[in-house]
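The other protein chains are all here in position, but one chain of the complex has been omitted.
Lettered A and B in written order, each chain numbered from 1.
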Amino acid sequence: MASAGTNATVAARTAAVRLTDTATHWQLMWWKFRRHKMALLGGGILALMVFFSLFAEFFAPYTPQERTAKYTQGAPMGFHFIDAEGSIHLRPFVYARVTKRDKVTLRLVPTVDTTTRWPIKFFVRSDDYKWMWGLIESDIHFFGFEERKEFLHLLGTDQLGRDIFSRILYATRTSLSIGAIGVLLSFVLGIVLGGIAGYFGGMVDNLIMRLIEFIRSVPTLPLWLALAAALPREWTALQVYISITAILALIGWTHLARRVRGKLLSLREEEFVLAARLSGCSHARIVARHMLPSFMSYMIVDLTISFPYIIMAETALSFLGLGMREPIVSWGVLLYSAQNIRSMILMPWLLIPGLVVIIAVIAFNFLGDGMRDAADPYSQ
Amino acid sequence: MFNVVANRILWACLMMAAISVVAFTLIQLPPGDFVDSYVNHKQQGGVIMTKDEVAEMRGTLGLDRPMYVQYFDWVGGVVQGDFGFSWEFRRPVSEIIGERLPLTLILAFTTLLFTYLTAIPIGIYSAVRQYSVGDHVFTVLGYIGLATPNFMFALVLLYFAHVFFGTSAGGLFSAEFETAPWSWARIVDLLAHLWVPVVVLGTAGTAFQIRTMRATLLDELNKLYVTAARASGVSEFRLLIKYPVRMAINPIVSTIGWELTNIISGAPIVGIVLSLPDTGPLFVDALLNSDLYLAGALILIYCGLVIIGTLISDLLLIALDPRIRMGSTA
Partner (left out) sequence: MGQDNLLEIENLRICVDSDGESLPIVDNINLTLKVGEILALVGESGCGKSVTAQSIMRLLPKMLKIETGQITWHSPKQGKPIDITGLDPRGKEIRHIRGDEIAMIFQEPMSSFSPLHTIGNQIMEVVRIHRNAGKKEARAVAVEMLDRVGIPDPNRVVEQYPHELSGGMRQRAMIAKALSCDPALLIADEPTTALDVTIQAQVLSLMNDLQREFGMAIVFITHDLGVVAQVADKVAIMYLGKIVEQGVTREILLNPKHPYTVNLLEAVPRLGRIEDRQALVPIQGNVPSLFDRPIGCPFVTRCSKVIADRCDVSNPSLSTISKDHKVACFLHETTERIPA
């Protein structure tokens, strides 16, 4: 009966058998992972996001709070190589914006002036910034202008004239770092609590498992909201940042704890654990040195999968005004300004940060799927 | 079988008790109590209360008693349907919630129905026609559906409704039915508006359930009992419905409680974006304004709904699966 199904995989398996002779577990995983084109794509997108947001000061032409008073609620601006007369310029440029009064509404509206060109300069010296906690100081930006009155807002500006593109770069840093720290915290919580439950078993195990079951059957967002709302209003942005991350991690650890516990319970009976105990290893050492490494790959996969949940939770909290607050910008903070439906309809580009969220989450999901398959020894 | 059911019901009761502790703690968590905000409020109105007056007020309200006494006092009220007083609305919490809870319930239930009624057929289709064009389309849609925060989805819908139809997709009633008493016409009007929040709330869950259904069904389709049934001459359609689909339904049913958790979890934020007259905006406002009895009551109700949902899905599963029914699962 089984022969039909297995025959098809015989070739793949024999190939794998030959490779196993020399490859380590991690190498095998990487080889399997490499075959997932979508996972590679997801990983690539995330790597780019990390890269650009890490060097936000350099790539962003403005700081998140800098305002262009003459261009509030401004639409995304394109840059050109070919001007209105049809001549080609090697250096890209933007057309000048001049403020005119609308004859009907009598409001001041920025309009395109195709007679004046503002040429874009690269590696231009402009505002100073400190980077890496002040270790590096510089004033070189990837692109910008030499004249103060010239400006380029690639993705438009918000009500106050702040540059959406720059804000997204900085927000990406915040949101990804919250995800990373949140995931790390839940990793620690999950390993410690799951480890205790799985290694000792019995009463402790029962207690922790009940706790997990309890947390998992509670609607998370209302709970997060309530916890976030309980944070004192006068706290600084940094304090809020830390506590929000902690709150998100507080609820995200259960999945990992279950995995750790399940694995430990089965490993407990293995001979190598007995051998370690007989040779006088402490409990903590047995778990940390002998048991955890044997299923590390699974835990990393679980972490990747829980990443987008934390990011989405942060976005939702901040969107409601209960998470991060200005002057810290995160994806959710940027979307907060789109909560007002009228301004959202007036400035649809306020939704662009949402697109970034979606792309990031899809990228994480692709990556997670690929890694899950790679870590599974039974998938071919 | 009686044991299994009794076990689940007991667990649900324990959960409810634990939730009440959590909700009460959350109410007490922010610094200051009801009297503090009352004093503040009076102060803004120019009335300054003396220390004695404040203490006396605490005394009459029972706020000077130990925490656990206050807790049991609160729980005692809740059991009798008294959820405390809303400072913001100056009305009993139970009254305010009573007006809006039915809409939340309708929304949650309809979304649950929508999720499963779309996910199960699509999941079956995707598994049976694995790697077909349709399967790929649903996979792509699923990835997007899972990755889109539902408030984002709601915003985009609002935007397109405005651009293409010039209407607002928010709310649950047309203007003329906003405050009208319940009637057939009002119900029809509600249904005409309801699909927007239902789709917004249900998409992520639907995407997830399609995946689950597809994966389990693909697993089941390769099982020996399917071949065995085929070998006895059962027609392909009957075979599919009677065995693998029936098997794959079980894990789906076991997720009802969990799915309800997600729906309840997402409802407040969607309620705000779409300005629904349900408990969602009420809850977020209560949190933002530290209207704590209202917030606490809503947390309790949300969790209660989820616990009841989980209990129902557990009981359904017991009814559906003879192996669990007879307590033979390890």
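Keep this in mind: a contact is a pair of C-beta atoms (placed from the backbone, for glycine too) under 8 Å apart; a residue touches a chain by one contact, two chains touch by 3 or more.
Worth saying up front: this structure is predicted, and the values here are computed from it rather than measured.
A.B. asks: Just to verify: which one of B:48, B:79, B:175 or B:231 makes contact with the chain not shown?
C.D. replies: B:231
A.B. asks: Going by the contact rule already stated, which one of B:93, B:108, B:172 or B:247 would touch the omitted chain in the full complex?
C.D. replies: Touching the chain that is not displayed is residue B:247.
A.B. asks: Quickly run down the residues of chain B that touch the omitted chain.
C.D. replies: Residues in contact with the chain left out: 223-225, 227-236, 242-243, 246-247, 250, 320-323, 326, 328.
What we mean here is this: only the chains that are shown with their structure count from here on.
A.B. asks: Cα centroid separation between chain A and chain B, in whole Å?
C.D. replies: 27
A.B. asks: In the complex, go through chain B and note every residue touching chain A.
C.D. replies: Residues 15, 18-19, 22, 26, 29-31, 143-144, 146-149, 151-152, 155-156, 158-159, 162-163, 168, 170, 222, 224, 227, 257-258, 261-262, 264-266, 268-269, 272-273, 283-284, 287-288, 290, 295, 298-299, 302-303, 306-307, 310 of chain B touch chain A in their complex.
A.B. asks: Inside the complex, what are the residues of chain A that reach chain B?
C.D. replies: Residue positions touching the partner: 1, 5, 214, 216-223, 225-227, 229-230, 232, 308, 312, 315-316, 319-322, 335, 338-339, 341, 344-345, 348, 351, 354, 357-359, 361-362, 365-366.
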